[in-house]
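Worksheet for the structure shown next.
Excluded from the complex is one protein chain; the other protein chains are retained at their positions.
Let's look at subunit A:
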Amino acid sequence: MNQAEVSKLVSKLRIKVPPKHRKLPNPKGPEGRLDKLRKTVTGLIKYERIELNYNRADEARQYAERLISEAIRHGDCHKPTMDTANFWLLEKELVHKLFKVLVPRFENSSVAYTKLYNAPKPQYARVLDKAVLELKGNPYPELGNKQTNNKYFIQNILLDAAKHEYRQAKYAEVANKIGQAGNETSPVNTENAEKLNEKPMSS
């Protein structure tokens, strides 16, 4: 049974926070864990999209979210926040990026500042889960495919090609039949040919 710490006020994170931290085991203990996470957070702020192991990505994501929310909450004139940014960002030009680029970008956002994707991994392979961690509003093309109606999607191109092939085959069949019927000339056959002609066009 604990009492909540009241000396500090923090904004609520918009991501799911697990009840316990991951240890990210290493010989240097908790200090080494933070060192690992510092490198990851620095990389995330610098490159805006990184691919790494899932555990470390999920852990680093929480710290990156906290860092950005602190920067938004206190601004760049608050000394403890500046110290924290200085600790977490190993390259010092990124401190400027945090306060001058990321804070204006996320100031009015009502959702999380980062996004975590599960990355693909080889089937039946014993490898760690991979993930892609990115800052929202980054300049790279989107990873998720939300626009399923796009005609340039590979699935849609293949489907169109298959439809086209099917139609061509039918036309050839009908043309053959007409060619055979031309010798005998019966009206029923021509009607059938018209119906066949309409079907693939409508589908």
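Throughout what follows, a residue touches a chain if its C-beta (ideal position, glycine included) is under 8 Å from a C-beta of that chain, and two chains touch if they have at least 3 such contacts; residues count from 1.
What we mean here is this: contacts and distances are computed from a predicted model.
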item: Chain excluded from display, named as in UniProt, from "Ribose-phosphate pyrophosphokinase 2", "Histone deacetylase", "Queuine tRNA-ribosyltransferase catalytic subunit 1" or "Large ribosomal subunit protein bL19m"; value: "Large ribosomal subunit protein bL19m"
item: Residue, one of A:13, A:95 or A:112, that touches the chain absent here; value: A:13
item: Touch criterion as defined above, residue of A:42, A:55 or A:84 at the omitted chain; value: A:84
item: Absent-chain interface as seen on subunit A, which is shown; value: 1-6, 8-13, 17, 19, 21, 30-31, 34, 62-63, 66-67, 70, 77, 83-84, 87-88
